[in-house]
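A single protein chain has been omitted from the complex, and every remaining protein chain is retained in its original position.
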Amino acid sequence: MVKTRRVWYPFFLLVRHPVAIVLVGLVVLFSLLYPQRFLTTLNLTTILKQFVTLVLFALGPSMVVVTGSLDLSYVGIWMLGGVLVWLLTPVLGLFAICVFPLLGLGTGFLVGVVHARGKVPSFILTLCLLVVYWGLTAALSGGYSRTVKGYEFITASLVPYIPTAFLWSLPLIGAAIYLMVRTRVGLYLYAIGSNEEGAKLAGIPVEKYKILAFTLSGLFTGLGTIVLFQHLGGSVPVELNLKNVVWPLVAIVLGGTPLVGGSGGPQRTLLGALTFSVFYRGLYLSLLHPEILQLLVGILLIVSIVVGARGLRGVEIT
Amino acid sequence: MVATFSWEWMKRNAGTLWPLLVACVIILGFQAVNPTFLKYEGLVTLVYAMSYFLIAACGLTFVIMMGSFDFSVPSVLKLAALFCVMYIEKLGFWAIPFALLVSTGLGLLNGVLLAYLNVPSFMATLGVSIVVEGIGLYLSKGFLHIMYNERFRALATTFIFGLPSIFYWAMGIWALCTFVALCTPFGRRTYAIGGNLTAARLSGINVERQRVYVFALSGFLAGLSGILYMAQLGGGSMLIGSDMSIPLFASVVAGGTALSGGMGGPHRTLLGVIIITWIQSGMLMLALGRDIQMVIFGLIAVGVAIATMDRKRIRVVK
């Protein structure tokens, strides 16, 4: 009988999540650099807002990344869903917002089936879908960014300094983490990401669970975008901005979910999103040129993948 | 020879035959709708639309042949164009080698990230393209830069035998690429890595170096394509060609270079590019907007990816 080791938990956290050190370091650094501007309620609220945006986008896809695949369709769901809400609100009233979860669910299921049955690499599949949704958004909206009124109650301020969207995101975050940590579905997704053939040998219906992973990802993105839609101003752009696609990915990878899958998950993504928000906000305060910021984000993405990919010798990477 | 045109022969060469068939159907279809489609004016437009595209697609073909993916082609293309237009007054003719050097360097960076730092190529090139967009936007301040140097513009727009010179550039590059892919050790090694990575290593191929070379080639051709495109267009900004990544990918795969790697080649890509540009110009003729075009291209890309994927050889698709 071997005793379970007990390590002082914060220490354990730092060892297992090196990004936590980065986070603490960044907070200290920025607090020292901008003592008047960084640790203000306004700034912290802004960081929290940014954090919510990232988390709601990245929550679903991080489940897919756990299986080793990639889901880039989240921005597409947000854009197309927004336009559908704009189209349907005159018909359905406030129920039109239900378009988001339905669209997410449908998209996720579709992607899952095509990926699992057609064996198309998921990144290219979801990328194509993203472009299709972008095109549909532009076509349906007539080429203009449309604002929908009537959903302001979603983000109406409840608690001072804390964005309401953050409160809304809490149950979603909880559900995602519960699903991945406590249930059979989560366990199987980790198993598939860790060793797909082994999972098949262990009797797990891998194809079914891959479809389920994408469906869940779509559903969580759909539910998240209900909040995000209003959080980001009640309208959607008709131009695809690459940064919307990449930032959640940075949050996932930075949090410590390796792209080959098997470990990490939504709980890690929270950490990644928080670190990224602090990083971005700190740079923003430095009054750097916004394009330089984008460049730094790209470098951050590459560096975090490089760091996350260390020790992966033996895995075939293409 | 009669015996070769059997059902077996057709099944074996399906990869070449079906794009041909599709091309014929498309020509007939558009010709039926619009009789000027195959006239001289139509042809010149078509040549302008496909030439720069073909050059970039050739580079991407090598990467896909090798089983990897290069997402950064459009961004590198744009950056090279921008460099050229911004520095042609200052540096004169030397702006061209400078732009080519930069784009080849970016390709090298992609290759190094994949080969030596174990970053999956899709993510590496995504990160690099974000960095590139950042640099481009910073340099251009988001404006369109107009090219006034007529001698430079003549590179692409001089008419020889009734066709613009960019067409001859493209055909020259295409022929060269085909030659390299089919008749040189460089091409053999590229196919080998895509076909069977283990066997390639054991056959004494320096896989890492070859991957870097292929990505550098892709960067170089993207840069060349950008320079000629800019000479043709007369101006460059980071906003041109923002939606060309999907048609580019679709044209490579539609030609018969499957995402699973090890098959196809630049010779096939010509057909793919012709099909895609025909579809594009046909859609323009039918007055379909850019948005609908994106939808159609996205669907085509997914369709051809599913159709060409070699499912027998690849056990696990992520």
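Labels for the chains are A and B, by order of writing; each one numbers its residues from 1.
Here is the rule we use: a residue touches a chain if its C-beta (ideal position, glycine included) is under 8 Å from a C-beta of that chain, and two chains touch if they have at least 3 such contacts.
Assume contacts and distances are computed from a predicted model.
UniProt records the chain missing from this view under the protein name "Sugar ABC transporter ATP-binding protein", selected from "Succinate dehydrogenase/fumarate reductase flavoprotein subunit", "Sugar ABC transporter ATP-binding protein", "Heterotetrameric sarcosine oxidase delta subunit" or "ATP synthase subunit b".
Touch, as defined at the top, links the missing chain to these shown chains in the whole complex: A, B. Within the whole complex, the absent chain has one touching residue among A:V83, A:A139, A:I204 or A:L223, and that is A:I204. Residue-wise, the contact with the chain that is not shown comes from B:G195, picked out of B:G107, B:G195, B:G219 or B:P247.
Residue-level contact of chain A with the missing chain is found at 1-5, 178, 181-184, 187, 190-191, 193-195, 197-199, 201-204, 262-263. Residues 179, 183-185, 188, 191-192, 195-196, 198-199, 201-208, 262-263, 313 of chain B touch the missing chain (whole complex, contact as defined above).
In the analysis below, only the chains that are shown with their structure count from here on.
Separation between the centroids of chain A and chain B, computed from CA atoms only, is 31 Å.
Considering their complex, residues 67-70, 114-115, 118-125, 127-132, 134-139, 143, 196-197, 240, 242-243, 246, 249, 253, 259-261, 289, 291-299, 301-302, 305-306, 309-310, 312-313, 315-318 of chain A touch chain B.
Every residue of chain B that touches chain A in the complex is listed here, in rising order: 66-69, 113-114, 117-124, 126-138, 197, 243, 245-246, 249, 259, 261, 289-299, 301-302, 305-306, 309, 311, 314-318.
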